[in-house]
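Omission of a single protein chain aside, the complex is shown with its protein chains in their original locations.
Chain naming follows the written order as A and B, and within any one chain the residues start at number 1.
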Amino acid sequence: MRKSRILGAALVAALFLPLAAGAASKHLVFCSEGSPSGFNPQFYDDGTTFDASSRPLYNRLVEFKLGTTDFEPGLAESWDISDDGLTYTFHLRKGVKWQTTPWFKPTREFNADDVLYSFNRQWKKDHPWHQVGGGNYQYFAGMGFPKLLKAIEKLDDHTVRFELNAPNSAFLPDLAMDFASILSAEYAEQLMEAGTPEQMNHNPVGTGPFVFVNYQKDAIIRYKANPDYFVERPKIDNLVFAITPDASVRLQKTKAGECQVMSFPNPADLDTIKKDADIELMEQAGLNVGYLAMNVEREPFDNVKVRQALALAVDRKTIIDVIFNGYAEIASNPIPPSVLGYVKDLQDYDYDPERARELLAEAGYADGFETDLWAMPVARPYNPNARRMAQLILSDWEKIGVKTKIVSFEWGEYLKRVAAGEHQTAFLGWTGDNGDPDNFLYTLLGCDGVASGTNLARWCNDAFNELVTKAQRVSDRDERAELYHEAIRIFKEEAPWITLDHSTVFLPVRKSVKNYVMDPMGGHYFHAVDVD
Amino acid sequence: MSTLPVTALQEPQPPRALQAPPHPLREAWAYFAENRGALTGLLIIAALVLVALGADLLAPHGSNEQFRSALLQPPAWTSGGNWSFVLGTDPLGRDILSRIIYGSRYSLLIGMVVVVLATTVGTLLGLVAGYVGGLFESLIMRLMDILLAIPSLLLAIVVVAILGPGLTNAMLAIAVVYMPQFTRLARASVIAELQREYVTASRVAGAGPLRLMFVTILPNCLAPLIVQGALTFSNAILDAAALGFLGLGAQPPIPEWGTMLADARDYITSAWWAVTFPGLAILVTVLAVNIMGDGLRDAFDPAMRRS
Partner (left out) sequence: MFRFVLHRLALIVPTVFGLTVVAFGLVRLIPGDPVRVMAGIHGVSPERHAELMHQYGFDLPLWQQYLGFLNGLLHGDLGTSLITRSSVLSDFFSRFPATVELSLVALLLALFIGLPAGMIAAVKRGSLFDHAVMGAALTGYSMPIFWWGLLLIVFFSGYLGWTPVSGRMDAWFFIQPITGFMLMDTLLQGETDAFWSAVRHLVLPAVALATIPLAVIARQTRSAMLEVLGQDYVRTARAKGLAPWRVVGLHALRNALVPVITVTGLQVGLLFAGAILTETIFSWPGVGKWLVEAVYRRDYPSVQGGVLLVALMVMLVNLSVDLMYGLIDPRIRHRRS
């Protein structure tokens, strides 16, 4: 093993020396967990694709401050918000260059046309580019933008005005999200004329820190530094993504020095990683929540006592120990602790099988009942092994007389069926998109979520719904916090979910890597990173 | 020379040389029994069947009992091991030996169900196709060709996608995959037999098509079908394990060996026992069936050649 490590290092040196022509060129290999679905972030909603597309290649009007959920100016230098909160005027940055690649040479810099193109394409059905790629812009639709936007106007080359139909305090952080990445209108024109619009998804052009070089399907993605990046030229000259779906393999590669950064380690390997002298195990409280939703439209989960009983019967401490190897915290709120509106010391359903049995009897199910438990087949940040977790809960519920059958489907099918409400109980979770509580509470527990399928408990509580809808429009932070506090208390009382965990997100990084900052929303950003 | 009084007219015994040959199955058994390897295979299978039936008595623990204080214990003979968990425990603290013992039930069940389904449906289709001939035969055989052209695991995955993951559906999917072989064999046998005189004789004697197919022809086609059955049994176990490994077969907490492997895959470097033993169980079972299958093929061979 040592031999190949030395050989590997020597090869790296040998290969890059001639390329460098003087200065030593820096490269970084990131072991990623999957293949991107494409390079136009407008079509997709998964982190794997965003890591490979929107994050290295593009910019947005507003950007998240790396490592936080606060936002700062991006392609928009500044903005004015009208008093009624319905009009946002963005002043665009000047001097931002589009990337030059073998397939595109820009003749102008970034301007308002690009912003209009990027948004109108997703929004207007009659836009010539709307249908390119299928016409399905899930995140744009999922965040409610079609209903929210009233108009987008170009006031001049560097000023764009957005008009909304209703005030929304999450609008700015929404614009920092990946689907709102700005694409090049000039490149679009060129492709349309050449008759190859689908190339936008394969040979991308952005304003971002890295330029796309090549994608070897399911194997390797290569980027090189953008020398004209408007913030600062990245210190890494060559960025490589080595697609490695298996977590233990990623770890082996990282230990061998074949990758310098890897995503999603196995919880079981965390202790081994900590002992490795060459690897630093970065960690951060994840902006996520894992939960078990109980479908209130199905008996006996329409009875609140049954739901509370089942919550009391689950030994969450063992789950944290076994599934997360101890590296997570038990969730009491439906939102993680760092999000506005979090209720400290919320009265929770601590493990109490005795009380659970009592409640069940009170509800009329002294002899127990049968239920299904849907478990995801894939690892998620908030649940690395739902099937194993399901087996733990099965055992817990058996003790109070509830017989459980574990059901699973492939991931896509799973999402579709739980969205349709086919389950009695199901696992899922959520990683925040923009750090805003609305993103969790309204989407996952609001009444609209029942029809669109994001509210797995299919729980529509008028009081709760009113509170969260009101909080969307209020801009005063403290006022919002109060509204959310109340809503969360109602939620806890009604217990449509068993809140399971907020997991800690871990990132093994080799010690030769400097300045890596972890993103609370789980993204992997390399523009500020340096390598020894 | 009999000293008994001749009371009734006795049928003269035919000379020995002209006695009817032994029934093909009995003859095959004679050959089979001579083959030591095949007998060993049969014995192992028999032992497995006993284990499966007697699992409740043999297994030291329940298959789903989670010993939360004994997670990932190594096998008894290594350091850190414990004789109450002979082969160690899995990530949820369940005894691996017990799970393997109970798992034998599922493997044998899978083999049997798939073979029965594939054989009955396949043979039926093949018999009818071969007998009826014409367009019907062409259609069926073309369909079988198409099914055979699609790689087995891929077809099984697609069928499971249609039916949904789960043990029963996995068995159905695998049965669909192996059915065409039986159809082909049955049809080929039927066509060969149809030329034979005994069939013509029966037909002339007035036997209807059903009787011809099932009573006259089928018994003589049995040999290749039985051999194929053994092969299918072992392939079914392997494919079910593959589906289980991909998460499409038996769902947890069912202790099917392939599903057990999938569950423990993360622990391959840290807890080798959770991965090695279920795999070994699959290997031993399939090996035994294959050895037996070989023996069967050899046993039937002279019989097949003879007829």
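Here is the rule we use: a contact is a pair of C-beta atoms (placed from the backbone, for glycine too) under 8 Å apart; a residue touches a chain by one contact, two chains touch by 3 or more.
Here the structure is a predicted model, which is why all the values come from computation and not from measurement.
**Student:** Out of A:K65, A:K150, A:K317 or A:K416, which touches the unshown chain?
**Tutor:** Spelled out, the listed residue whose C-beta touches the missing chain is A:K416.
**Student:** Counting contacts across the full complex, list the positions on chain A that touch the omitted chain.
**Tutor:** Counting only chain A, the missing chain is touched by 1-4, 8, 11-12, 14-16, 27, 29, 37-38, 43, 45-46, 131, 133-136, 138-139, 141-143, 198, 201-202, 214, 216-220, 222, 240, 242-246, 249, 252-253, 258-259, 410-413, 415-416, 419-420, 430, 443, 449, 451-454.
**Student:** What chain B residues would touch the chain not displayed?
**Tutor:** Against the missing chain, chain B presents residues 142-143, 145-154, 157-159, 161-162, 164, 234, 238, 241-242, 245-246, 258, 261, 265, 268-269, 272, 275-276, 279, 282-283, 286-287, 289-291, 294.
Everything below uses one rule, namely that only the chains that are shown with their structure count from here on.
**Student:** Touching chain B in the complex: which residues of chain A?
**Tutor:** Counting only chain A, the residues touching chain B are 247-248, 266, 268-269, 272, 318, 322, 377, 385, 387-388, 390-392, 394-395, 406-410, 413.
**Student:** In the complex, go through chain B and note every residue touching chain A.
**Tutor:** 64, 66, 68, 71, 91-92, 161, 164-165, 247-248, 251-253, 263, 266-270
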